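Notes for the one structure printed next.
Removed: one protein chain of the complex. Kept in place: all other protein chains.
When the chains are written out, they are named A and B in that same order, and each has its own residue count from 1.
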Amino acid sequence: MITSVNGAFARRFFSSVAAASLAAVSTVSAPAPALATEELNALVWCDHTDPALVEPFEKANDVKVNLKDYEGTGAALSILEQSQPGDWDVLVIDGVDVQRAVGLDLLAEIPADKLPTADIFPEVRMEANNMKDGKTYAVTEKFGYNTISYDKTKVDPNDMKDLSVIWSDKYKGRIALYDYYLPMIGLVALGLGKKTAELSDADMPAITEKLSEMKTVSKQVSDVVSSQTALATGEVDILVGGGEWITAALSGEKPNLDWTVPDQGAVRWAQSIGVMKASKKQDLALKFVQYIVSPEGQARLATSSCYWAMPANMKAGEHLTDAQKAALRWNDQTEYLKKTQLYPIPSAELDQKMQDAWTDMMQQ
Amino acid sequence: MRDMLTKIAAFGYAGLIYGFIFLPVAVLVLFSFQDGRLPVPPFNGFSLQWYEAVFADRKLMAALANSFLVAIVSSVIACLLGFLAAYALARYKLPGSALQRGLLIAPMTVSYLIIALGLLTVLNTFGISLSLWTVGIGHVVINLPLCFAIIYSSMGDHHINIERAARDLGANDFKVMALVTAPMLMPSILAAFFLSVTFSWDEFIIAFLLSRFDVTLPVEIWSLLRSGLNPKTNAIGSLVFLVSVALLAVLELTLFGKTKKS
Partner (left out) sequence: MSTITLEDAERRKAWGFVAPALLWTIAFFVVPFLFMAAMSLWSRQSGQIVRAWNLDNYIAFFAKDSLFKGLMNSLEITLIVTVLSVLLAYPLAWIIAERVPKRFQRLALIMAVLPFWTSYVVRSYSWLLVLSKNGVINQTLMTLGVVAEPLEIASNRTATVIGFVHFFVMLLTLTIYANLIQLSPNYRRAAADLGANALQTFWHVILPLTLPGIMTGAFLTFVLCIGDYVTPQILGGNNELVLPQIIMLQLGRRADFPMAAALSIILMLAVTLAYVLCARWLKIERA
């Protein structure tokens, strides 16, 4: 059945490809790093894959850190399920899902005296999440907000102070929705005057209805880069679910992009890092965790290439420039922390319902 | 007059379609030279900074090398297996040969996503870790049918006499295959090889689902894009494109210019 692409033509034609790739590879001039004696495998969020963050640790400890990034705790669990025990040494996970990982017996206990707990913003220490039965299993490393990002030259910033703008007709067709169901459902709940921590089955009908209204007035539902593209190109003027992690890195280029926390509040996300229980390199893994939460590591993590967001360690401020701090809104954090709530933490059944509601909304 | 009109219509149409085909490439290349952090209009001015960034990106360069390795190794295996199978099925009467042909072609009628998921399930079950090898296995699965079909369809019966003559002169099977059959079929074998390389080089979903730390170029570009807009992705896309075009031109003018009549 391939006769049609056969023959002399195809031969001549496709021969170029190998040659092209050959040339491409010959341009691989970057020197390979010297062979390290040890390797550390970390399952992380994409901000950890920035060489500027990891290389100093690799050099200092003569170790090669293998990084695999994922999106969403579901994806991480499915990767872990596909792995053998001991394959992974370090895990970065959504702060609200640490208990899930502890429940699955994935994380090792971290001695309290090994962590700079006193330097971490009290609001994001999240003992209820990172600890169980008085034992620490993970530590918060970075946090930020899922709220409203917008183009201040195209919308009235005062409208952005009311969360109900996300389902109102006023900006119909000019809104993008960030494609992650948990914070988005959290935002809807806040808009409805509910607390994210108290969501239950009974709240779903009202939430589903609002999701549907949101979809009707929105232009698209998209991942990070499509959302960013849409906002930067003027395709949309509002991004629901966005925040500093969308706009901070663009602040120099696109000063017209802004974000705010509405009066009803917004959703706060936090990522935690911990050592895998099955890891055969507990000491080295802990060393990596300590590096990440150290002031230097925190400053690099906060401004890593994938996305910017607030470091959990207050002392990171000493290693950040004023411009970086301004982009992160370092000085507004007290107010934001007060006004925001954590992601919802649904049971497995409610989680399924939330995902279904989200999928139904996209298919609507 | 009528001829003139059809000619204008024909070339007008061709022009439009060529425009359509080149539109995204032109935009891609243009914004790879963007002087600024965003590869979106307006165009701020000409800069080579993103090309420098590409060469300085160790992960991107490693992915480039990985892609090359996977493409070449998987294509060689696919061609070799495809050639042997085609030889056996074209030269010998084997029972159930129609069924065998059907089986070898079958993966071509299945979406890559399904092939990837199936392999992932099996690798999981047997506790095999994901690596570039597993990506390579997947790429052989998708390219083997292609190689087999191309080589098999070019195995004419008129080649048999030459092979028989060689055998009469005392050559064994492997010698016949290596020294007589393969050279006669070289055009199709090369076609199959380069087609495989192209497909493997640009394949995303299998590489995405079956790799772990070492990833291929499309997967690296995917994660690069996840972190937001960046003219670096335009630069790597343009770079691969421009180098291919340059090589294509060189090959056209030298190697294949001479064998045009073949």
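As a working rule, a residue touches a chain if its C-beta (ideal position, glycine included) is under 8 Å from a C-beta of that chain, and two chains touch if they have at least 3 such contacts.
Keep in mind it's a predicted model, so treat the numbers as computed, not measured.
Student: Which displayed chains make contact with the chain that has been left out?
Tutor: A, B
Student: For a quick check of understanding: of B:Asn66, B:Ser154 or B:Ser227, which residue touches the chain that isn't displayed?
Tutor: Spelled out, the listed residue whose C-beta touches the missing chain is B:Ser154.
Student: Check the options B:Ile115, B:Leu130 or B:Ala192 and report the residue that touches the missing chain.
Tutor: Reading the full complex, the residue touching the unseen chain is B:Ile115.
Student: Of A:Val221, A:Val240, A:Met310 or A:Ile345, which one is in contact with the hidden chain?
Tutor: Answering carefully, the residue with contact to the hidden chain is A:Val221.
Student: Considering the whole complex, not just the chains shown, which residues of chain B touch the missing one?
Tutor: 7, 10-11, 13-14, 17-18, 20-25, 27-28, 31, 39-41, 81-82, 84-85, 87-92, 94, 100-101, 103-115, 117-119, 121-122, 125, 137-138, 140-141, 144, 148-149, 152-157, 173, 198, 202, 204-205, 209, 217-218, 221-222, 225, 233-234, 236-238, 240-241, 244-245, 248, 252
Student: Considering the entire assembly, which residues of chain A contact the chain that has been omitted?
Tutor: 1-7, 9-10, 12-13, 17, 20, 71-72, 74-75, 77-78, 81, 104, 173, 179, 181, 219-223, 225-226, 229-230, 233-235, 348-349, 352, 355-356, 359-360, 362-363
Definition applied: only the chains that are shown with their structure count from here on.
Student: Which bits of chain A are touching chain B when the two form their complex?
Tutor: That would be residues 1-3, 5-8, 10-25, 27-30, 33, 41, 46-47, 49, 51, 66-69, 71, 81-84, 87, 223-225, 228-229, 232-233, 246, 249-250, 252-254, 305-307 of chain A.
Student: Under the definition above, what is the set of chain B residues touching chain A in their complex?
Tutor: Residue list for chain B touching chain A: 36-38, 40-41, 55-59, 61-62, 64-65, 67-68, 71-72, 105, 108, 120, 123-124, 127, 129-130, 146, 149-150, 153-154, 187-188, 190-191, 193-195, 197-198, 201, 212-213, 223, 225-229, 239-240, 243-244, 246-248, 250-252, 255-256, 259, 262.
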